[in-house]
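All protein chains but one are shown in place.
Now for subunit A:
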Amino acid sequence: RLFYRYRDLAPQLVPLDYTHKPDVTLPYQLIGSMPELKDNPFRQRIAEVFSARGDGNMTLDDFLDMFSVLSEMAPRDLKAYYAFKIYDFNNDDYICKADLEKTVNKLTRNELTPEEVNLVCEKVIYEADADNDGKLSLEDFQHMIVRAPDFLSTFHIRI
């Protein structure tokens, strides 16, 4: 079923027969226009994280990976791992203050003043940073997110 959704995005590019493992990637614009993703402020980051080459263009495998991690049945740790990668905008394996600022602005569509954004980011680092290095590592993030009551229900796409 997922395969048909993938194919529907670009029928002329995707062959019906996948037994010979053709190398077909769909560009980001098509992925980002899917109804499940088009209102999501983080769709660009999601596509980048799951695409093999890191530029947002996805093969069928990447596509399937993405939706399986975001489905209901994926385990919590797996989701936390991928969530960390999504929110890490500069791909340095740490969520630093700049990443947090970008997240907040994407979430509020730039409605908060810079002081407010600053306050929020400082509070987040204060709350979650356990090793006191001024940024969130994967362990900090996981420690914080597995205790969140609605992480599983919000980090979920149904297709």
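To be clear about the criterion, a contact is a pair of C-beta atoms (placed from the backbone, for glycine too) under 8 Å apart; a residue touches a chain by one contact, two chains touch by 3 or more; residues count from 1.
We take it that contacts and distances are computed from a predicted model.
Asks: Which one, "Transmembrane channel-like protein", "Radical S-adenosyl methionine domain-containing protein", "Pyruvate dehydrogenase E1 component subunit alpha" or "Proteasome subunit beta", is the UniProt name for the chain you do not see?
Replies: "Transmembrane channel-like protein"
Asks: Which residue among A:24, A:124 or A:138 touches the omitted chain?
Replies: A:124
Asks: Considering the whole complex, not just the chains shown, which residues of subunit A touch the missing one?
Replies: Contact residues on subunit A toward the absent chain are 1, 35-36, 38-42, 64-65, 68, 70-71, 73-74, 78, 83, 87, 100, 103-104, 107-109, 111-112, 116, 119-120, 123-124, 127-128, 130, 143-145, 147-148, 150-151, 153-158.
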